[in-house]
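First the structure, then my questions, so here it is.
With one protein chain held back, the other chains of the complex are shown just where they sit.
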Amino acid sequence: MDALTALWDGAFGSSYAFWSATLVRATPLLFVGLAVAIAFRAGVLNIGAEGQLLAGAVASTAFALAAAGLPQPVVIAGMIVCGMAAGAAWAGIAALLRHRFGVLEVISTIMLNFVALNLVGWLIRGPLQEPSRINPQSATIAASARWPQLLEGHRLHLGFALAVALAVVTWWVLTRTAIGFRVRAVGASPRAAASAGLVDAPRTILGVFLASGACAGLAGASEVGGVTWALYEGISPGYGYTAIAVALLARLDPRWVVLSAVFFGALEAGAAAMQRQAGVPSVVVQAIVAVVILGVLAATRLREVAAARRTPVRAEGL
Amino acid sequence: MESILVPFLESMIRTATPLAFAALGELVTERAGVINIGLEGAIIAGCLGALVASGSLGAGAGFVGGGLAGLFMGAVFALFVVALRTDQIITGTALTLFGLGVTGTVHRYLTADGATVAAATVAPWPVPLLSDLPLLGPVLFRQPAPTYALYALVPLLAWWLQRTHGGLALRATGEHAEAARAAGIATERVRWLAILFGGMMGGLCGATLVLAQVGTFNEGMSAGRGFIAIAIVVLGRWTPLGTAGAALVFGAASALQFTFQALNWDLPYQVFLALPYVLTLLLLATLRGRAAAPAGLGR
Partner (left out) sequence: MTAALALRGIDKRFGVTTALTAAHCTIRRGTVHALLGENGAGKTTLMRIAFGLLRADAGELEVEGRAVRFRSSADAIAAGIGMVHQHFMLIPAMTVAENVALGGRGRFDARAAAARVRTIGAETGLHLDPDTPVRELAVGAQQRLEIIKALAHDARILILDEPTAVLAPGEAADLYAWLRRFSVRGGSAVLITHKLREALAVADDVTVLRGGRTVLESTTAAAPEDEIIAALVGERTLPPELAGEVIGAASAVRARRDAGEAPVLSLRGVGYTDPAGVVRLRDVTLEVRPGEVLGVLGVEGAGQRELLRLLAGRLEPTTGTVQRPARVGFIPEDRLQDAVIAEMSLTENLALAGAGERRGRVRWPALREQARSVVEELEVRASGVDAPMRALSGGNQQKFIVGRERAHAAGALVAENPTRGLDIRATARVRAEISAPAGNGRAGARAVVYYSSDIEEVLAVATRVVVCHAGLVREVAPGAEPGDLSPYARALVGAEL
């Protein structure tokens, strides 16, 4: 009971807990959750949000360090663009491998995650290492590159607003535009999309890869600009993997991804508090996340089976 | 020169051993057409299982405990993927998180009052005579027992895949399940068994890590080995010998970093750590790499 109280207090118990812990943790989850949701919507199994996030973090850090002298809006805009471009490019490798060589994106994106991880490891001990060359991390970005806080005295930063805006835009594109409709059609049935709609499925899938990578890359930029202010190895404690749970719980609907990301952000924030106050290990959250995914999977599947049973074999009449 | 080479090679094989266990298991699973990216969960479960069992019953029991823990994770995966036909990727991801979360939690409780749970460990066991061979002796034959088990397992598995009807049935299931069924093969059972074997081997990977290398349990100590194992299977082009070789490549990459540190070379060892993955991607991009993958993988 103490543990649950601590969990709740850590996530929602105070305005600080909510604005500075829960929502701050929800921000990267929202970005990567959207990345996964977009990809899965089109049937693209992008397991590489983690690597794309890191690519975005690297590019935006490099830009922030190089452009320190420029006005703040320019630096921040540049970080956003660089983060998205790097994430998209990283995903683009997997897209190219699938398109040209038929490589399963599941395998290639996992490989690319590790390549990105090692790339970061090298950069922060090499070209991007801080000037004193003691710690394995980049120099801290200039104040002009730090993303503004949304509320006075709270850690919540611009990234959260961007993420929510991105969720809205993603939802709008998916439901209201021709491109979004193609994405949904290809994801639901590539055969019907091609046969009935003459949709160019490979091109649609390429676009989805890039968009998904861009969202994940933005998560990296947002973490560097809004939270860590530097690049280091543990910048993502597996956000790219938790993202799958975030997207799945939201049933791949961008609107629900917002809530789902806040839910998982709260779980993580609460778990940290739970560990501090009640001694319950915070890793239990991962087990909870896993059980949520498995539960959703089993429930969905059993409902399908039940639905199939209800439909008897019969002549198809009027 | 030998003073550098021998420790390097010895460390390469030591690092490769747990990787090879996991990768050979995943190899069998993938040859049945199933990709288990939840292998990481089985490995970490194996780590904890080995710790708990060995702590009270000795190192031998540790391997059994690790294998059983991995087997359990395999059973959960098979239940979802084969019986319920859920998506392999999503289920696998969940299984990884599940393994990491549950083991971390359980371990914290085991060590809650500052108690330490010590694992029984297995020391390297020099093979009489063979271990005195120049160069090869210290490299190949002064290793802990699990490494020797692999020396036997790799050719055995290669033989089994090519020269038994069980091996044929496994490959047929992964290539073209419908044709396999038409030939009278119980493909669901084949998949169950292949996944269980993969889970058990993942568990043994974890047990080897704990009992023969680290000597204790750390949260998240599987450190991505489940994913590395998947890369190894690809690099090994889905054959046991190739997989063993690919495990050595990954072993060498991480052994290099210790060598560099020992020599005080200021080279970015991350490049070497990343190299095997890049190699795997390049291989996948070539036609031969694609042809080697089971045609029904992931379906």
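The letters A and B name the chains in turn, as written, and every chain counts its residues from 1.
To be clear about the criterion, contacts are C-beta pairs under 8 Å (C-beta built on N, C-alpha and C of every residue); 3 or more make two chains touch, one makes a residue touch a chain.
All values reported here derive from a predicted model rather than from experimental measurement.
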Contact with the hidden chain (one of A:V199, A:A214 or A:A243): A:V199
Full-complex contact with the absent chain, from B:L57, B:L156 or B:A183: B:A183
For chain A, residues in touch with the removed chain: 176-178, 180-182, 184-185, 188-189, 191-193, 195-200, 312-318
Residue ranges of chain B at the interface with the undisplayed chain: 162-165, 167-169, 171-172, 175-176, 178-180, 182-185, 291, 294-295
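Keep in mind that, in the parts below, only the chains that are shown with their structure count from here on.
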Chain A - residues contacting chain B, complex: 45, 47, 93, 97, 100-104, 106-108, 110-115, 118-119, 121-122, 125-126, 241-242, 244-245, 248, 279-281, 283-291, 293-294, 297-298, 301-302
Residue numbers on chain B that touch chain A, as the complex places them: 35, 37, 80, 84-87, 89-91, 93-98, 100-102, 104-105, 107-109, 112, 219, 224, 227-228, 230-231, 234, 268, 270-271, 273-274, 277-278, 280-281, 284-287, 290, 293, 297-298
